[in-house]
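One structure, as structure tokens, below. Some questions next.
On to chain A.
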Amino acid sequence: MVPLWMFLAVAAALFSIGVFGVLARRNAVAILMSVELMLNAVNINLVAFWRYSETGTDLLLNGYVFTAFVLIVAAAEAAVGLAIIITVYRNRRSVIPEEARALKG
Partner candidate 1 sequence: MELNAISIGFVVFTIFTLGGAIGVVTTRNLFQGTIWLMVSLFGVAGYFILLSAPFLAAVQILVYIGAIAILITFAVMLTRSIARIKERYIRLLPSFIGSLALFLILLLGVTVPIFGAHAPDSIPDYVASTRDLGAALVDENGYVVPFLLASVLLTAAMIGAIFIARDETA
Partner candidate 2 sequence: MEELCTGLCSVLADSGADAGLALFLSLLVGVLLVSGVPLITVILLIWIERKVAARIQDRIGPNRVGPIGLLQTIADMIKLLSKEDITPTAADRILYNAAPLVSFASVVLLWAVIPFTPFHFGVDLEIGALYFVAVASFGTLAIMAAGWASNNKYALLGAFRVVALLVSYEVPLVFALLVPVLLAGSMSLVDIVNAQNGMWFVILSPLAFVIFYISSQAETGRAPFDLIEAESELVAGFNIEYSGMKFGMFFAAEFLHVFTNGIIMAILFFGGWMGPFYYESPLIAFAWLGAKGGLIYFTTLWLRNTVPRLRIDQIMAFNWKFLVPLSIANLIVVSFVLKVMQELGFAPGDMLNASFAELLPTTIILLLFNGAMIFYLLGILRKRGREARREAHGAHANFAQAGSAAGH
């Protein structure tokens, strides 16, 4: 069996790649995709901890259920995020977050 820390290490690597994408990419769509990577890293952690936790006879479903909720939130986030990106593009002809600064004081 694969030990727990290997799953956690992969999740850490995935999360770091996602952080790099969010910080370094200029395009809003690419940033959104990087956020999805980070969410998935969290999901791997949640499911791995759920699977390896010693529950005894009592069912402990926290990790499992929480992952399902993260998936729901990810779907909602992608829908609203892409709608905002398309609206910003329609108004400003740009998908670079730094250029959408009309509300900056």
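Keep in mind how these were chosen: all candidates are chains of the complex that A comes from, given by their letters.
Annotations
The definition used in the following text is that contacts are C-beta pairs under 8 Å (C-beta built on N, C-alpha and C of every residue); 3 or more make two chains touch, one makes a residue touch a chain; residues count from 1.
Bear in mind the structure is a predicted one, so any value in this text is a computation, not a measurement.
Here chain A touches just one chain among 1 or 2 in this complex, the one numbered 1. Partner candidate 1 is touched in their complex by these residues of chain A: 1-10, 12-21, 23-27, 29-30, 32-34, 36-37, 40, 43-44, 47-48, 50-55, 57, 59, 61, 64-65, 67-69, 71-80, 82-87, 89-90, 93-96, 98.
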